[in-house]
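One protein chain is absent from this view; the other protein chains keep their places.
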Amino acid sequence: MFRQTEIINQPSTIPPSKEEGEYLTINVGPQHPATHGVLHLVITLSGETIINIEPHLGYIHRSIEKMCESLSYRQFIYVTSRMDYLSSHINNHACALVVEKGLQVEVPQRAQYIRVIMDELTRIASHSLWWGAMAMDLGAFTPFFHAFREREAINEIMEETCGARLTMNYMVPGGVMVDLHPNFQQKTKALIQAYYNRLDEWDELVTGNIIFQNRMKGVGMLSAENAISYGCTGPVARGSGVSCDVRKIYPYEIYNQLQFDEILETGCDSLARYNVRLKEIRQSLKIVEQLIDNIPEGEFQAKTKAVLKLPKGEFYQRVETARGELGVYIVSEGGTTPYRIKFRSPGFSNLSALNHMVKGSKIGDLIAAMGTLDLVIPDIDR
Amino acid sequence: MSASVIIFYIIAAFILVTAILSVTTVKIFRSAIWLLFSLIGVAALYFWMNVPFIASVQIIVYVGGIVVLIIFSIFLTQKAGDAMPKPVRSRAIWSALAVIFGIAFTCNIIKQYKFIEPGNKNFDVHINDIGIQMLSTTDYGFVLPFEVVSILLLAAMVGCIVIAMKNKTEQK
Amino acid sequence: MTNEELKIKLTELNPAATFEEGGEWLNLFIDAADLLSFTKTIKENSELYFDYLFCLTCVDWKTHLTMVYHFSSTKHRHNIVVKVKLDRTNPEIETLSFLWRTAEFHEREVYELFGVKFLNHPDLRRLILTDDFEGWPLRKDFEDPINMIKL
Partner (left out) sequence: MISLEKIATLIDGWLHQHFNDVITLLIECVLVGVGAIALFALLGLGLVWMERKVAALMQIRMGPNRVGPKGIFQTSADTLKLIMKEGLTPDGADKLLFNLAPVLVIIVAMLILAPIAFAKNFQIWDINIGVLYVSAVSSMSVIGILMAGWSSGNKYALLGAMRSGAQIVSYELSAGISVLTIVVLTGSLQISEIVQSQQTGWWIFKGHIPAIIAFVIFIIAATAETNRAPFDLAEAESELTAGFHTEYSGMKFALFFLAEYINIFIVCAIGATLFLGGWMPLHIGNVQAFNHAMDYIPSSIWFLGKTLFLIFVIMWFRWTFPRLRVDQLLNLEWKYLLPISLVNLLVMTVIAILGWHL
């Protein structure tokens, strides 16, 4: 079934061994519809009640951190698109920012605007996909198709400008790779209008449904203290009332000039996390609305050397992805490749809280709670 | 032999075979399933006798109720799929004796009973009559046994709840 | 608090700490033996209140390993980087998983990629790699001729 594990200390998270038959152990994953990827959870059950959850990771571990050690500062950004593939723009953005921080390059205004617009569109697409998948986890299929219709529009916009739909690799140190497509502004404006209407429709279809609310209320409780202690970020922490939006607290690019709210909910449960994400879509739309008409003319890329060399030292950059705080930590020895690179991925920390969140509840609650964590497995495994 | 008699023998053979299988199989879950088929066979026999009401009640009570209960309790016990250990020899001897005694006893009673040809008496009981009979308080009315059976079922239900509650407190 | 204020405050708490200049945030080196008590203090001190361990990793310097802890405060919004030098042959350090729950997973990751043993860790097992995997992949001297990672 699953691998024998090397136990150094007697783990406290495993319940005291009882007679066989008292507990049922089931494997959710690595191939399971609710894990949305190759996540493997070993669940100990008593009846339908969850006693313990133990994640087994690494089914798609590609050792990106080690690969990056032999890639140049221009190259390693492309690998990061494959981490959290649903917010690939934002991953690229983080890497571009950390290299720019090391080189002390001034990014042109136009590039900054484009980057922020792209980030927010990515966030909208990611949250839309999550919304559909979340509803499907709870047994409602129709929202999934509705979500994909909207996401498709964003993907088309991305395809025109970036040449790719999922792993964009659009942001490079110093700016963006190519200029915007002529259709970009007009199409994005049409998209925003459509989205506002769709969001109302989504609320009618899912949010207001009594079954849905009962499934989400009081499920997967995560208090503010525990959210901080488990290192949760993004909508997961904000659903517990922890203010942690990097765009507000440690603003990068032009975020400090923009009008938007950090969404905080105090419900601490799955419903709160759900509401945070849906409201965040509206905030992102607001940001794009502010920027789309005011993109300044000028260069889209700063002049940089062909071969980048970061000075000796350590550089850390955090950005807010759709899932939470992504940190890129680069240790440079002054060469053309990083000496050590570490990605602090939001999914990894969020997943660690799962056991705490669902212990003692039913299997159905596990699905509802895991859905609101919005796990992307390559982001966790790296 | 008319078609009706042939059907009777088929049903009877079905009941007997499944009954024997249910006591000889070594897997407890299979045993329950054979018992289920045996009970369905009995219901079929009632249908054959043209008393569909009794047949339906047989299915509802035994198949839908009791066998499901048995299956549930098998699920909740351990290792339902493993073969059961062979019974001890002394127990086998005693049960064989009991079976022989039972057969002899039944044969004896059947022998003493004088069977009367039913003739062409129409055996079509309307369902309303059954209902009235069931709740009548006059002679040959069944309201007392009916109520007594209800109390028995109620007692069984209370017992089930008590057992379930006890398990729960033990877990805590 | 600014980096300068933090430096004064932290020197008070741990006079043995050495500071590294440069970088965005305050970097300080402490002894492995002090780690648990020091981090407990900076977490509970109301002026510092570093309640959020947002990054935990390790760097292989070929002569020694360095554990790197990034702390942040959700109340005061200041950050520090705490570093601990470890022996390369037998790296051992106290776990922080009882102070910050997130450390449990991050330490398991560091354990299997760098071979750092975390004392008193509740469940120190491999998280990502197979259990019969040999070697510590993120160390600089790791060579795997079959699955080449270096390009």
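We just call them A, B and C in the order they show up, numbering each chain from 1.
Going forward, a contact is a pair of C-beta atoms (placed from the backbone, for glycine too) under 8 Å apart; a residue touches a chain by one contact, two chains touch by 3 or more.
Owing to the predicted nature of the structure, the values given are computational and were not obtained by experimental measurement.
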Ask   = The chain left out touches which of the shown chains?
value = A, B
Message = One chain isn't shown here. Among A:Ile192, A:Leu264 or A:Ile363, which residue touches it?
response = A:Ile363
Inquiry  = Could you pull out which residues of chain A are in touch with the chain that's been left out?
reply    = 24-26, 32-34, 48, 135-142, 144-146, 149, 205-206, 209, 211-212, 214-215, 362-367
Request  = Can you list, in ascending order, the chain B residues touching the missing chain?
outcome  = 3, 27, 29-30, 33, 36, 40, 52-53, 55-57, 59-60, 63-65, 67-68, 71-72, 75, 80-81, 126-128
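Throughout what follows, only the chains that are shown with their structure count from here on.
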Inquiry  = Please tell me the distance, in whole Å, between the geometric centres of chain B and chain C computed from their C-alpha atoms.
reply    = 70
Request  = Could you give the separation in Å between the centres of chain A and chain B, each centre being the mean of its C-alpha atoms?
outcome  = 60
Key: Computed distance of Cα centres, chain C from chain A, in Å   = 24
Message = Which stretch or stretches of chain A touch chain C in the complex?
response = 3-9, 11-14, 55-58, 61, 63, 65-67, 69-71, 101, 226, 228-231, 233, 242-244, 249, 313-316, 318, 325, 327, 329, 331, 339-340, 342, 344, 348-349, 351-353, 356, 381
Message = Using the touch definition from the top, list the residues of chain C that touch chain A in their complex.
response = 22-25, 27, 51-55, 57, 59-60, 68, 70, 74, 77, 81, 100-102, 104-106, 109, 117, 120-131, 137-138, 149-151
